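Complex shown without one protein chain; remaining protein chains in place.
== subunit A ==
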Amino acid sequence: MSNETNRRDFLGYTFAAVAAVGGAASLVGMKQAWDPLPSVLAGGFTTIELSGIKAGEPETFTWRGKPIFVLKKTAEMENNKRDLVIGEDRFTVAIGLCTHLGCIPAWKKTKWKCACHGGEFNPSAEQVFGPPPRPLDLPPFSVKGTQIVLGEEGPEYKKIAAAMKNA
């Protein structure tokens, strides 16, 4: 140490170090106080029975407070890489929140239209007009017979998610 460093400087450095550690610890605590609570994170799983859904008429379910669109495609609707195929049927499963700013689009005959900023999504949940930057998001699910369980990442989900990523 140089001769200019004296005892008072040492006191200053010590105080700064204590304050820095205390400040950092406080920030971590404050950040965590704003984190979602464990009860929220435990959010749970939602089971949806697909057999009763009519082709061409999407239904809306709730999962973690978010709307989930399930559309059984009609024969005229195009095939898509994100179709969930169960037996003869093809389904679109999507989180029903516009990927622009999160409003719920409404089904208008052949597409979902968002009233907030005019975004539109086709039956495969892909954006076809307006500001949405990507298709409606795919919720994690697993398939059990004619049921899907939202919140679990099953092999069918992984396959579709991978196909969407590579597109």
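One rule holds in what follows: a contact is a pair of C-beta atoms (placed from the backbone, for glycine too) under 8 Å apart; a residue touches a chain by one contact, two chains touch by 3 or more; residues count from 1.
As a working rule, contacts and distances are computed from a predicted model.
Q: What is the missing chain called in its UniProt entry, if the choices are "Branched-chain amino acid ABC transporter permease", "Cytochrome b", "SpoVR family protein" or "Transcriptional regulator"?
A: The missing chain's protein name, per its UniProt entry, is "Cytochrome b".
Q: For the full complex, which residue in A:K54, A:K81, A:H117 or A:K144 touches the chain that was left out?
A: Result: among the candidates, A:H117 touches the missing chain.
Q: Which parts of subunit A are in contact with the chain that was left out?
A: 31, 34-37, 40, 43, 60, 62, 64-67, 99-106, 114-118, 130-133
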